[in-house]
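With one protein chain removed, the remaining protein chains of the complex are shown where they sit.
Here the chain labels run A, B and C in written order, and each chain numbers its own residues starting at 1.
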Amino acid sequence: MLADVRDDFPLLARTVRNGRPLVYLDSGATAQRPRAVLEAEADFLTRSNGAVARGAHLLAEEATEAFEGARADVARLVGAPVEEIVWTSGATAAINLVANGIQNATLGAGGAEADRFRIGPGDRIVVTELEHHANLIPWQQLAARTGAELAWIPVDDAGVLDLSTLAEIVSPSTKVVAFTHASNVTGVITDVAAIVARAREVGALTVLDACQSVPHIPVSFPELGVDFAAFSGHKMLGPTGVGALWGRKELLDALPPSIFGGGAIAVVTMERTTWLEAPTRFEPGTQPVSQAVGMGAAARYLMSLGMENVAAHEARIAQIMREGAASLDGVRLLGPVGGPAAGDVLGLAAVAVEGVHAHDVGQVLDDRGIAARVGHHCAQPLHRRLGLTGSTRASAHVYTTEADAHAFVEALASVRSFFGVTA
Amino acid sequence: MLADVRDDFPLLARTVRNGRPLVYLDSGATAQRPRAVLEAEADFLTRSNGAVARGAHLLAEEATEAFEGARADVARLVGAPVEEIVWTSGATAAINLVANGIQNATLGAGGAEADRFRIGPGDRIVVTELEHHANLIPWQQLAARTGAELAWIPVDDAGVLDLSTLAEIVSPSTKVVAFTHASNVTGVITDVAAIVARAREVGALTVLDACQSVPHIPVSFPELGVDFAAFSGHKMLGPTGVGALWGRKELLDALPPSIFGGGAIAVVTMERTTWLEAPTRFEPGTQPVSQAVGMGAAARYLMSLGMENVAAHEARIAQIMREGAASLDGVRLLGPVGGPAAGDVLGLAAVAVEGVHAHDVGQVLDDRGIAARVGHHCAQPLHRRLGLTGSTRASAHVYTTEADAHAFVEALASVRSFFGVTA
Amino acid sequence: MSSLEQMYQQVIMDHARAAHGRGLVQVDLPAHGESHQVNTTCGDEVTLRVGLEGDTIASLSWEGQGCSISQASISVLAELLDGESLETADETYEAFRALMQAKGEPLDDDREDMLGDATAFVGVGKYPARIKCALLGWVALKDALIQARGASSSATEGDKA
Partner (left out) sequence: MSSLEQMYQQVIMDHARAAHGRGLVQVDLPAHGESHQVNTTCGDEVTLRVGLEGDTIASLSWEGQGCSISQASISVLAELLDGESLETADETYEAFRALMQAKGEPLDDDREDMLGDATAFVGVGKYPARIKCALLGWVALKDALIQARGASSSATEGDKA
């Protein structure tokens, strides 16, 4: 069981509108940071801040050690060898790094080793209909610019991935399958094994959007069998401005970079550049050093709680919010209702209130001190498919209490009468 | 005159090897942060941290206000309208944003408005021989992939830009001229007006690497007349993980994005995406929010000191270091010796010690508590041109004292005898 | 009155439920304009169409879905400005923007008079994230009027040619 960790998070003690206590249910967008993370960064900055991997002086040494130590901590969280973790500015950058690397390979970069990444007319890229824009647009645009075809795995009427036509959609011409580990709208955890199995049959690369999984459930990328995976610091209790790409070493070493600068190179002349091995080749310019240190501290914090405990805690929160929301008149719960067993869904609930716009729902919640998210949550196609322009999402993290979950359901229950909408 | 600000910087109070006080002369690589910056970020994180521009709840509102307020502060520092500042993860990312945008335009993105960015065989991209790799490799690779030709403005034997053939090099076929505002090796400030005038004659876009200028001298991009400019938070006393691209609004609105994700878009379907105006179109995914807040605080801190005062202070430091170094036997000062007037050179001195490798020089300095940088400082072509593989660089910032500068010169004076090298 | 009730005043609720000017009307006037605006926070969209007769807004209609604030705001706008002069439209637009910037404080009497029912949106000014909702239709109006004026001046030029 998860210990009560609320006191670790200074921000949660603040009050909001009219002095009400804060009920923070927007962790799916960005999480709050525990003291362990804030202090790791502050200690680094007031003690060891220096240029990483570039100097022979003491601060540079200490900074390098902290930076690489953090990489090892993050690697441990996701079950990966340390040299397979590339620091990025976030998950969005990590996914784009792969997509733009494939584009550059297609344009001739990377030599023979990059052959396996080249795509073009006649090839297919597969995504899903419920992807976050961060894992849709890079592939859509890559397809548009290389002449490859974009196809997608559809969702059913509840917004859940329909894998019944998987073998058709992931056709033999498929080169990349990019999909999320967990939907940031329905909370449903993807059947990764099924998609990976089919992708392997056709020799396609798999790219996993692990933004919503790494912070909330136990994850081992090597065990999942995907080829690349992206996640962000700020959703896993760490800083903004930092994230990571994981990839199999031999793929990372072969993928051409698409952002160029200092530190990532072996030899530079005016005419030519040779790159270092991964992960360094993808880390040009000054890295988010203190942020990486913070993300490492976040990984350690989560591991000290135990990801199994985190998942179990959030499953309980999910249950209260989802069952509570689904039981209300005129409230539609996005995703499966009651279906999945604990652990198969993240600690979140997105709802549409009949006759009341999401923004208005959010306003009622906000008035009660409840911070939830309204809108399309960067998943416009999914909302469109469900006949909605937006929804109201409450999302939990380690610090979310059952009382928070109940407060959400109670506030939700009051919405329709406030707006004079009754069935 | 600049007030003594050392006490504002907690890290500077630490001791290093054998309890020696720290003499931090590596600000050209990364600067230390004043309490005003550390506290701005900490206050934000323990009070207003939330998703920016995406929620209707109080924290989201406060976070958005802090984030946009910081943009206004940074805009003020560089004399620009607020909507012309794009947040990036750093200067390297900012320069790549422009280069990759041009690449995507060339591949057909951006419609008719992006016509002006398209380049190809027969076109020329011009850089200089002293560029930092961050402002060389993106252009070199863009040239390689579009078939454009890369040409460069050479340096003379002292490592100073030689503009005598400017009109030839910036030929009528030139589409982009990318150059640094100040060399991170010689410290010399570029004659921006001359290059801009010629670029305008031929209708070329100008991209300024302002990494080393914005933190140290008064800068107004609109007055300089360039089209784009890039700079980083961490070199201007702000956080790592954040930087900015400035660009003329009509150019930013027309340049196609090259990193794709949530928040930057108007409408997304599975097949198509339409982008928002700049700066938002270039800010996909969760932004470096607390880092932007920190960079805004750094801008305010610098403005409160007065950039004229900062520049004058650093010119005095430069004088001590450069004159001191140049007067030593067997020590070669990179860049002009004694030449430029105060204000024409940054507060830095890079030297090569005859018979002693830069790494060994750095070790002697480090043993005395002096943190300087050794190596090629991400300017391999410049070093090669000067017949060197590396140099030892001391670089100052607002907190650097005259005593620090003297300590550098004294330590330098001891190097050759320590290694038993005498002329 | 709680902030929430101050925001969702009865007049706003009424306008949201039965909105004026909803349903795009065909405009055959040469001076016409149409604007499509999206609230990027929530994806709400509005299309607003105007037609001018001289300096008068002779037709104003719209279509769209959105929150009660955005819907009510467009409804109030339509009620206030359909049939009014361009000058009144510009002034009202400015007054409404000022109300949004006023952080929940009322404006001076002159502008309050001009805004009529639109003063009910005073509470929105306390919620920066919702100002966009209230302005959605007004931004569309502004844009549509620019186009209509452009069309009218090019029509005039055309006459001259």
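Convention: a contact is a pair of C-beta atoms (placed from the backbone, for glycine too) under 8 Å apart; a residue touches a chain by one contact, two chains touch by 3 or more.
Just so it is clear, the model here is predicted, and its values are computed rather than measured.
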Query raised in the report: Of the chains you can see, which ones touch the chain that is left out?
Result: A, B
Query raised in the report: Pick from A:Ala36, A:Ala144, A:Leu276 or A:Val337: which residue touches the chain that isn't shown?
Result: A:Leu276
Requested in this report: Return the single residue from B:His357, B:Arg385 or B:His406 that touches the missing chain.
Outcome: B:His357
Report summary line: By the document's definition of touch, the residue of B:Val207, B:Leu252, B:Val374 or B:Ala396 touching the omitted chain is B:Val374
Query raised in the report: If the missing chain were put back, which residues of subunit A would it touch?
Result: 53-57, 60-61, 64-65, 265-267, 276, 280
Report summary line: For subunit B, residues touching the missing partner are 17-18, 356-360, 363-364, 367, 374-376, 380, 383, 389-390, 418-420
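One rule holds for everything that comes next: only the chains that are shown with their structure count from here on.
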Query raised in the report: For subunit B and subunit C, what is the smallest step count along a path of chains that touch one another?
Result: 1
Query - Chain whose average C-alpha position is farthest from subunit C's own - result: B
Query raised in the report: Approximately how many whole Å separate the CA-defined centres of subunit B and subunit C?
Result: 45
**Report entry** Between subunit A and subunit B, centroid-to-centroid distance (C-alpha), Å
**Finding:** 30
Query raised in the report: What is the distance, in whole Å, between the centres of subunit A and subunit C, each centre taken as the mean of its C-alpha atoms?
Result: 39
Query raised in the report: Out of subunit B, which residues touch more than one other chain, so two or more?
Result: 54-57, 60, 263, 265, 267
**Report entry** For subunit C, residues contacting two or more additional chains
**Finding:** 41, 43, 127, 130
